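For this view, one protein chain was removed and the others were kept in their places.
Now for chain A:
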Amino acid sequence: METEKNGNITQVHQNNSTKAKGSVDSYGFEKPDGYESYEEMMTEYLAVLTRRSAKWSKLMKGKVKVENNLKVKRYVRKGVPNEHRAQIWMAASGAQAQMEKNPGYYQSLLGMDQQRDPKLEETVRTDMHRTFPDNVHFRNSSETCLQNVLYNVLLAYGCHNPSVGYCQGMNFIAGYLIIITKNEEKSFWLMDALIGRILPDYYTPAMLGLKTDQEVLGELVRVKVPAVWQAMAQHDVMWTLVVSRWFICLYIDVLPVETVLRIWDCLFYEGSKILFRVALTLIRHHQAELLQATSMPELCERFKLITQGAFTNDCHTFMQEIFKEPGSLSMGTVTKLRETCRGRILAEEVSVSP
C-alpha cells in the first residue's frame, strides 16, 4: 500500500477514474442488480448534491470546526457532500480534536510489535479477504489493495482499546471509513469516535450494548408499530435475528452505500439515536408487507426484503422520511429505555447462565 507521509492513501482516486469505471460505482463496489434504477435516482440526486455542495462550501469557508447549531444540523440532515465528508465527520465526532491532541499516537500503536496480541492479529487477519470482496479496492488482485490499510486500522484499534479488541463487523465499518477518508490515521480516529463515544458497547465480548439496543428497538416498535410487535411475538422471532446486522454493521450491506453514508452523516453529528430512526422507518413504512408473513421464516425473509428497493435507494427522500415516519423520538426516551432493557438483560443472563 502506498501511503504518503501525511497518511493519505494516494492511489484510490486514480483507480476510481481508470480501470474501475463501468462495472463498479464511485466507491469501488460492483454495481448491484437493479443499478439502473439507482442510477436514475442518482441523476436527480446529483442536482441536490451540487446545490448542497455550494451551500456547504460557503458554510465551511475558512473554518475547520463544525458548529453545533440548528443550521448545521439541518445541513447535515440534508446530506454532506462527499468532498466535505471526511472533514465534517472528523470535526463533528471530535475525532479531529483527538488526533491533534495525540500526534504520533496512531503510528506508535502500529510500532509496538512486541506487545501485540497474536490472537488479535490472527482474528483480524481471518477477515481480511472477507471484507468487501465485491469492492475493487479490497481485492487481493488489486494492485492498490487496501487490505493492508484495513489491517493496520483494525490492529491499531484493537491495541488502543483492548477491552473491545476486534469484533466482526468492525471490518466493514473500518472499510467504509477508509473509502471515505482515504486516510489510515483519520479512519482510526473515526473508529475511536464511533466505538468509544458515539455507540454504546456493541462490540465488547459481552455485546451488552447491542443486546440492549435490539431490545430498545423492540420497545419502540411495541409503541410505534404495535401490529409488527405483535407479529414478532406471535411467530416467536427474537429481534436479534432480524436486526443484529443493522446495528453491528451500522447498516453496511443492509442498505445501499449512498444511503448508509447519509445515515452516517447524522450518526457522527447527532449520535446513535439515528440508528433507531432508520430501523423504525424501515419497519413502519413496510408494516403491511411484514404483517403478511405467516411464519417465522417468512417474517425473517420479509425483514430482509424491506431493506431493498426504491424506498431505500432514494437516499435523499429516505433521509427525509426518517425524521417524519417514526414521529418524535427524544434522547431522553432512548436513554431511559436503554437503562430498563440493560437491567432486564443482565437479570436474565444471571438466571439463564448454564
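The rule we apply is simple: contacts are C-beta pairs under 8 Å (C-beta built on N, C-alpha and C of every residue); 3 or more make two chains touch, one makes a residue touch a chain; residues count from 1.
Here is the rule we use: contacts and distances are computed from a predicted model.
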Protein name as given in UniProt for the chain not displayed, "Glucosidase 2 subunit beta", "DNA-directed RNA polymerase III subunit RPC3", "Dynactin subunit 5" or "small monomeric GTPase": "small monomeric GTPase"
Residue in contact with the excluded chain [from A:Val76, A:Ala91, A:Leu150 or A:Cys167]: A:Cys167
Hidden partner chain, touching residue among A:Tyr38, A:Tyr151, A:Trp239 or A:Phe268: A:Trp239
Of A:Arg130, A:Arg197 or A:Lys336, the residue in touch with the unshown chain: A:Arg130
Of A:Leu59, A:Ala97, A:Ile306 or A:Ile345, the residue in touch with the unshown chain: A:Ile345
For chain A, the residues touching the chain missing from this view: 122-123, 126-127, 129-134, 139-140, 167-169, 171-172, 203-207, 210-211, 215, 218-219, 233-236, 238-241, 244-245, 248-249, 253, 294-298, 300-301, 341, 344-345, 348, 351-352, 354
